[in-house]
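The complex appears here without one of its protein chains, the remainder shown in place.
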Amino acid sequence: MSGKNLFFLVLLLFIPVSLAAHYLEWGDLIVFITAGLAILPLAAWMGAATEEIAVVVGPTLGGLLNATFGNATELIIALVALNAGLVNVVKASITGSIISNLLLVMGLSMLLGGLRYKEQTFQPIVARVNASAMNLAVIAMLLPTAMNYTAKGIGEETLQYLSVAVAVVLILVYALTLLFSMKTHAYLYDVGIAEIETEENPHPKPNMFLWSGVLLVCTLLVAVESELLVDALEVATSQLGLTALFTGVILVPIVGNAAEHATAVTVAMKDKMDLSVSVAVGSSMQIALFVAPVLVIAGWILGQPMDLDFQPFELVAVVVSVLIANSISSDGKSNWLEGTLLLAAYAVLGFAFYFHPAISGIG
Amino acid sequence: MSGKNLFFLVLLLFIPVSLAAHYLEWGDLIVFITAGLAILPLAAWMGAATEEIAVVVGPTLGGLLNATFGNATELIIALVALNAGLVNVVKASITGSIISNLLLVMGLSMLLGGLRYKEQTFQPIVARVNASAMNLAVIAMLLPTAMNYTAKGIGEETLQYLSVAVAVVLILVYALTLLFSMKTHAYLYDVGIAEIETEENPHPKPNMFLWSGVLLVCTLLVAVESELLVDALEVATSQLGLTALFTGVILVPIVGNAAEHATAVTVAMKDKMDLSVSVAVGSSMQIALFVAPVLVIAGWILGQPMDLDFQPFELVAVVVSVLIANSISSDGKSNWLEGTLLLAAYAVLGFAFYFHPAISGIG
Partner (left out) sequence: MSGKNLFFLVLLLFIPVSLAAHYLEWGDLIVFITAGLAILPLAAWMGAATEEIAVVVGPTLGGLLNATFGNATELIIALVALNAGLVNVVKASITGSIISNLLLVMGLSMLLGGLRYKEQTFQPIVARVNASAMNLAVIAMLLPTAMNYTAKGIGEETLQYLSVAVAVVLILVYALTLLFSMKTHAYLYDVGIAEIETEENPHPKPNMFLWSGVLLVCTLLVAVESELLVDALEVATSQLGLTALFTGVILVPIVGNAAEHATAVTVAMKDKMDLSVSVAVGSSMQIALFVAPVLVIAGWILGQPMDLDFQPFELVAVVVSVLIANSISSDGKSNWLEGTLLLAAYAVLGFAFYFHPAISGIG
C-alpha cells in the first residue's frame, strides 16, 4: 500500500469524527474542518472509481463518464450549498474553482516539475482549443454581470432568463467539445489519453461491480459530509474572521479540487506535462462549461434562483486568471519561473479576496 | 445563370414592392422588411462591380477602390440614419458590424468549411497584422467610452473633440495599412489577392463603363432603400418588440454585411480559408478604421454630432469579440469546433443584447 493510500485511509477517520462533532455539538468550527478533511479521500476514490469504470465501458462511454463525474465533488458541494440558499457562496466557489485550477494547480505543477526539469513541453494545440473554450465560458459569465453593472435597474427576472439561455448554450458547447475530443478530432488528444491509462490503470481488468459500489458509497458520503460542511460554514467562517466571498473563492475550491491538485502535481514531477496541463485546464473548462450551467438550471428547479451575475471583482479575477494562464500555456513550454508567476498571481488574488469587504452577505 | 444570381434577381422585385409599401402606406413593418430584402442584391452587385472595375484600373488603384467601397452599403445606411438623427442606431451598427464579421461570418465559414475539411489552414501573418490593427481600433473606440465612464461630468464637447482627434489618427492608420498591404509588404498578401482574382474574375476583360453604371445605379438605389429602411425603423422595430440597441447591433449589420457573409462562407467551403478569413477580419477592420471615423467626421459636418462614446456594454461586446477571434485565428488553423465557439459567442451576445434594456432611446 502506497503512502498516499495510507494517508487517505487515515483521513477516512474524519467521517465518524465529523458526524460525532455534528451530533454531539462540538462546535461549528470543528464540524467544518473535519467534514472538509473527510471529503478529501472520498473525492480521490470517486475519481479512481470513475477511471476504473471508464476502462471497462470503453473509451467513448468512459470519456463521457469522466467528463460528467470528473468534477462530481464540486458539483455535490455546490448543489447542497445551493439547496441551503447559499447562492453567493456557490457562485464564489465557481469562480474560485476556475482560478485555483488555472493558477494554483497549474502553477504548482509547473514550479515543482520545473525544479526537476529545466524545460517541460506539452502539446500547445490542446491547450489552445481549451483556451478558446475557456474564453467563451468567460464571455458567457461576463455578459450578465456586465449587463447588470452597466445598465442599472435590470430586473432579477431578466438576469435569470439570460442566465438560463446562456447556460443552455454552454452545455451544448460542452457536448460539442466532447464530440470533438472523443470522436472527430480524437487523434489530437491521443497522447494525453494514453498517458492517463498507463498512469492510472496499470492492472488489466477492473471489477466493475466493486468500483460502481465504491462510486455509489463515496457519492453518498460526500453528500452527507457536504451537508455538514455547508451547515457549519456560516458560523465557522465568521469565527475564523473570513468573509463568505473568501470562503467561497479560496477555501471551498481547495477542498473540492484536492484530487486534481494531487494528480496534476504528481504527473508534472514525472515530466508528463501534457497530462498535467490537461487536468488543470480541462477541469476549469468543465467547471465553466458544465458545472456552472448545471447549477444555474438546478437553482431554477430547486427554487433557489442562481443567475450568472457575479460580483464584478470575481469576474475581474477570472478574466485575469484566464489571460495569464493562456499567455503562459500558449507556447507549449513551461519552466519554474512560469509556475512561480502563476502562484504569485494566485497569491495576490488571495490577498485581494481576503481584504475584500463582504458586501452582500452569505446568501 | 447560377442559382445565386437567380435568387438575387428575385430579390430585386422587393425594390418596387418596398416603394409601393412606402407610398401606399402598407405599414412600417412591411416597408422595413421589404427595403431590407431589396438592399441584399444591390449590395452584392455593388461588390461585384467594384471588383470588376478594380481589375480594369490595375492593382494599386483597384486595391484602393476595394478598400474604400468595400463597405459602401454599411456606410450608406449609416449616413442616412445619421442624417435622420438616429445616432445611437448608427453607433450600435458599428459595433454590430465588427461583432458580426468576427463571430458570425468567420464562425459560419470555419464551421461549414470544417464540416468538409478536418483542418483548414490560412496565413497567420495576415491574421496577425489585422489583429494588431483591430486592437488599435478597439483601443481608440474604448478610450472615449472609458473616459466618460470613469470620470463623470465630462462635457459632450470634450468627447467630441477627442473623438474627432481619434478619428483622424484612425484614418491615417488605415491609409498606412493600405500602403503596407499594397506597396511595401504586398508579397505577404499575394496569395489572398491571387485567389480573389481567380475566384471572382474568371473572364478576361470586364467592361468598365458597364460596371461603373451598375455601381452608380446600385449606389443610388441603396441610398433610396436605406431612406425607406431608416424611416420605418423606429416604428417597425418597436412593433417587433425590439430595442434600438438590438436593431442596431444585430439586425442592421446582417443586412449590411450580407455580401461578405456569402463570399466568406462560399470560399471557406472551397477550402480557401486565407481569403475567407481575410474577408471577415478585413471587413471588420475596415469598419473600425475607416467607416467609424468617417461617420464621426460626417456627423460633425452634418450637424449630427456623433462621438465614439459607446454604451459600455457595446464596448464589452466588441472587446470580447476581438479577443476570442484573435485567440482562434492566431494559429492559422481552423476546425468545426472553433467555428462553433465563435457562433456560440455570437449567440450569447445576441441573447444579451435582446435582454438589454433600451436606456437611451433610439436617437
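In order of appearance the chains are A and B, and numbering begins at 1 in each one.
Everything that follows uses one rule, which is that a residue touches a chain if its C-beta (ideal position, glycine included) is under 8 Å from a C-beta of that chain, and two chains touch if they have at least 3 such contacts.
The structure displayed is predicted, hence computed values, not measured ones.
J.: If the hidden chain were put back, which of B:177, B:257, B:311 or B:334 would touch it?
T.: Of the candidates B:177, B:257, B:311 or B:334, B:177 is in touch with the missing chain.
J.: Pick out which of A:6, A:208, A:240 or A:348 touches the chain that's been left out of the picture.
T.: Answering carefully, the residue with contact to the hidden chain is A:348.
J.: Just name the one of B:166, B:264, B:320 or B:337 that touches the chain not displayed here.
T.: B:166
J.: Provide the residue numbers of chain B that touch the chain removed from this figure.
T.: 125, 128-129, 131-133, 135-136, 139-140, 142-144, 146-147, 150-151, 153-154, 158, 161-162, 165-166, 169-170, 172-173, 176-177, 180, 184-185, 326
J.: Applying the definition given at the start, please give the residues of chain A touching the unseen chain.
T.: Its contact residues with the unshown chain are 118, 311-313, 316, 320, 323-324, 327-328, 331, 335-338, 340-341, 344-345, 347-349, 351-352, 355-357, 359.
Criterion: only the chains that are shown with their structure count from here on.
J.: Using mean CA coordinates as chain centres, what's the gap between chain A and chain B in Å?
T.: It comes to 40 Å between the two C-alpha centres.
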